[in-house]
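Note that one protein chain of the assembly has been removed; the remaining protein chains are unaltered in position.
Per-chain numbering from 1; labels A and B assigned in written order.
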Amino acid sequence: MHKSRSIRLLVFIVIALAAFFLSNVVDELRVFQGASLSVYIVAIASIVLLTGYSGQISLGHGALMAIGGYSAVLAHNHWKVSIPISFAIAIVSTAFFGSILGWAAARLKGPYLAGTTLALAVGLPSLANQFSVLGGEQGLAFDVGAPPKSLGSDFTQYKWYFWICALAALIIVWITQNILTSRYGRQWRAMRSAPISASLSGIHIGRSKVLAFTISSGIAGLAGAMLVMTLNLVTPSAFPLSLSFAIVTGAVLAGVTNLGGGVIGALVLVAIPDIADLLAGKMGGAEKISANLPGFITSLILIVTVLLLPNGPKLSKLVSHKTK
Amino acid sequence: MSLIIENLTVRHGAITAIDSLSFRVNERELAAVIGANGAGKTTLLRTLSGLNEPIGGSVTWHGESILHTKPEDLVRRGILHVSDGKTVIPELSVKENLALGGLWRKDKKDVVVATDEVIDLFPRLGERLTQSADTLSGGERQMLAIGRALISRPKLLLLDEPSLGLAPLIIDQIFQTLDSLRHKLGLTVVLVEQNAMSALGIADTGIIINLGKLVTVGKSNDLKSDPNLRAAYLGY
Partner (left out) sequence: MRLFSTLLIGLSSGAIYSLMALALVLVWRSTRVVNFAQAGQAIASTYIGYLVISRTDNYWLALPVALVAGALIGALVDVALIRTLNKRVKSGPAAEMAPVIVTLGLLGLIRSTVGMIWGGDLKAYKAPVTNHGFTFGTTTIPFSPYNLLIVITAVIVMAVFSIIFQKTNLGLSLRAAAFQPEIARLAGVRVDLVRTIGWAFAGGAGAVAGVLVTPSNSLSPNSLDLLLVLGFVGAVIGGLESLLGAAIGGVVLGIGLAFILEYVSTSLAFPSAFIVLILVLLIKPSGILGKKGGRGA
């Protein structure tokens, strides 16, 4: 156990170093995609924890990301807190909201929970339109400032975003991984595969589910804060229903039970707009095609994956064996 | 012209519920299939009615295979399965449950005739036509299930433990009705039972199975008096 943990830590450090090295050699667009990748990895991790481990479904994590995004921006703009603090506030406030939601969710069966969270994804972001403190349709600007001078004069804004996002993603994935291998992770898994015997062996199922929902929401909140940072602003339209779809797709691609697979899911999500652009160009490049092709591809991948690999890609099984 | 089962094998995952089973039931005969819990009786009937898929063997009825055919198509060929347990649709009324038996039939006049016959046969159903089937007693449910099958004008009737959970008096009644019906209508019947004595009492042939395998086939009278079988399988 201890040994595997230190190996894992080593792997994370190597990945971090590689990422930071890479960010210096690739072009600006790729750096920005690196930031998006980090956002998706964090968002998918929140679903993996919730759905893959505690067995609860959520189609509304886009809405939770919105809560995180708005919290971070409000905190940053009103209290002038630093980035890490605003991110922390995003995590805490979304987790708080998630704990309330989770309290209800723990009592709902599959399709009801799916419908309820979908309702949230549809309704919550548009709610922001109605409150002036949230900036309405225009949203609120989120300026985290230029990169520190000490990083050199050619250190670009995007690279700065990437560094922040990548670091946040690494830390949160590290923490999530530890949670999943902890007592709670084992409880969730026991609860999911054999709810009755789990409750007989003393696991408080309700409480355990609420905990999973709370943690998952916190992680989603962080993803939301990271997202709005890369966008420079927070608006209701930053959290469309298609964002919730995309996260679910990423998690399904990851086999739902596997954090490592989440990276693959996130890579696919980041690559989809590029692929869509390519295809849209071939199809004449009309605006309505290029605007909708990414959503089309994401949905198609989602359906095909579930039909062909209902229990997740085999690959994820190999990986999850290793991490056990 | 009969029901011929050859080397039938059916699995549920790793469990082989029916293991190269062969026997035949002549037309207009009543065959009682006897066996302990888990012997594979229900699986056998479900396979005959198209609900379960076998992995091997053949079953022919009137010379034509009935395997790999949907239950609803077999119904149209006169094969009616009255399954065990909850055999009626509790959300529907008694009348609607009966009507289901005639829905697919073209000869609507005969559906009316058949329905009247069923109501004559089971007057208790007639008194409860508009009631929800949920409110029926166990015996009435069994009548309803058999009645619904009769309205489909069956040729081959597959009955799964009609005595399940019923009082001895009612069991006798159901078995007597069954016996007179099959003679009157010229039915071929496969009757699955744990209640061996009653079943063999009205059967022509007895088929004893255990763990999916055939133990013995014989005239029901011979089986009833075979002391070894009585001790091992018939339980009386």
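Note that in this section contacts are C-beta pairs under 8 Å (C-beta built on N, C-alpha and C of every residue); 3 or more make two chains touch, one makes a residue touch a chain.
Just so you know, these numbers come straight off a predicted model, no measurement behind them.
Colleague: Which one, B:Ile89, B:Leu164 or B:Leu185, makes contact with the chain that was left out?
Modeller: Hidden-chain contact among the options goes to B:Ile89.
Colleague: Which one, A:Gly115, A:Gly145, A:Gly206 or A:Gly285, makes contact with the chain that was left out?
Modeller: Hidden-chain contact among the options goes to A:Gly115.
Colleague: Among A:Ile89, A:Leu140, A:Ile179 or A:Leu293, exactly one should touch the missing chain; which is it?
Modeller: A:Leu293
Colleague: Touching the left-out chain: which of A:Leu127, A:Leu151, A:Ile175 or A:Leu278?
Modeller: Spelled out, the listed residue whose C-beta touches the missing chain is A:Leu127.
Colleague: Spell out, residue by residue, where the missing chain touches chain A.
Modeller: 51, 55, 57, 59, 104, 107-108, 110-112, 114-116, 118-120, 122-124, 126-127, 130-131, 192-193, 240-242, 245, 248-249, 252, 256, 287-289, 291-296, 298-300, 302-303, 306-308, 310-312
Colleague: With the missing chain put back, which residues of chain B would touch it? List them for me.
Modeller: 49, 51, 70-72, 75-76, 80-83, 86-92, 96, 99-101, 103-104, 148, 152
Everything below uses one rule, namely that only the chains that are shown with their structure count from here on.
Colleague: I'd like to verify one number: the distance from the centre of chain A to the centre of chain B, where each centre is the average of its C-alpha atoms, in whole angstrom.
Modeller: 56
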